[in-house]
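The complex appears here minus one protein chain, its other protein chains still in place.
And now, subunit A:
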Amino acid sequence: MATLLDVQNLSISFRTYRGILAATHDVTLHVDAGETVGIVGESGCGKSVTAHAVMRLLPAATTIYSSGTITWDGEAIQGYTEKEMNHLRGREMAMVFQDPMTALNPVLSIGSQIREGLTLHQHLSRSDADQEAAALLREVGITSPERRLHQYPHELSGGMRQRCLIAMALACSPRLLFADEPTTALDVTTEAQVLQLLRSLQAERQMAVVLISHNLGVIAQMCRRVYVMYAGCVVEEGPVEAIFDEPAHPYTQGLLASLPDPAHKDKILTGIAGQAPDLFHMPTGCRFYPRCRQAMQICKRQVPPYYTTGTGHRAACWLLCPEREECAWH
């Protein structure tokens, strides 16, 4: 399938009062048309920043695109003007945000917020846009959509609002949907419904979905391929089954080991010792080595390259280096 989005070596930094903060480092990822890709990692690892950077939603005044390229459908879009980006945003790519409580404008009706994209990108008349908006709300499973159009966000529940946000994002049939932790703010039953909805919409509309989550279970259910991020870097990537069955990077192994297992309730949960590095004081070499139980001398000195594992996925870890034994790095 054709590559829709191709991000190469993207490094993003922010200007802050404490100095330059490196949010992501050399992130390389791609999304093919119609596939669902997951990005997983703990808070602050750069998953949202990467998605926001692609859609250029980061605050322009303080964001530095230090290196890398973003290619959309074969065209480099970094040089795009704000106007050209507005042409892409909403129409070609859209985003569903984390917190449905704050992501809707409280003073505008649901209808006017959904219509906005339709009149903007598809130049529909008010009444056509109204009909289309009602159809979208029905598609995301909202009952009596005509009535909802006149309601305001505070009159709806969290799950309903997230459905409205999904309807809004889908309005102009984007080819790529970023779902930035779309269920983090919802309760578990609503979460299941929203995920089910996303999955069926993805299948019906044949659109690509990038699902950002810290929840491995959600990623496993939804995605075909996954990128594991740690401290601004992609540490492991590949097909979901391969990564879940045979994680190659110690960080991924740690993540999977820390999942509770309903079959062994008396098992003590193991976490990953230590905490994610301060983005102002990034360790040299591999960013995970201070927490890694299998760390070697070289991990401290040199950034590991990507190695392809036996199951066909890639991980950035010196443990995978074929010459590891001979060089006696321990």
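By definition in this document, contacts are C-beta pairs under 8 Å (C-beta built on N, C-alpha and C of every residue); 3 or more make two chains touch, one makes a residue touch a chain; residues count from 1.
Definition applied: contacts and distances are computed from a predicted model.
Chemist: From the names "Amidohydrolase", "Glycosyl hydrolases family 28", "Rieske (2Fe-2S) protein" or "ABC transporter permease", which one matches the UniProt record for the unseen chain?
Modeler: "ABC transporter permease"
Chemist: Identify the residue among A:I12, A:V27, A:V40 or A:M55 that touches the chain left out of the display.
Modeler: Residue touching the chain left out of view: A:M55.
Chemist: Of A:L4, A:I77, A:A94 or A:C317, which one is in contact with the hidden chain?
Modeler: Hidden-chain contact among the options goes to A:A94.
Chemist: Which residue from A:I77, A:A103 or A:I272 sits in contact with the chain not drawn here?
Modeler: Of these options, the touching residue for the absent chain is A:A103.
Chemist: Check the options A:R15, A:R126 or A:H154 and report the residue that touches the missing chain.
Modeler: Final answer for the missing-chain contact: A:H154.
Chemist: Name every residue on subunit A in touch with the hidden partner chain.
Modeler: These residues touch the chain not displayed: 55, 57, 61, 82-83, 85-91, 94-95, 97, 99, 102-109, 113, 116-117, 120-121, 152, 154, 165, 168-169, 171.
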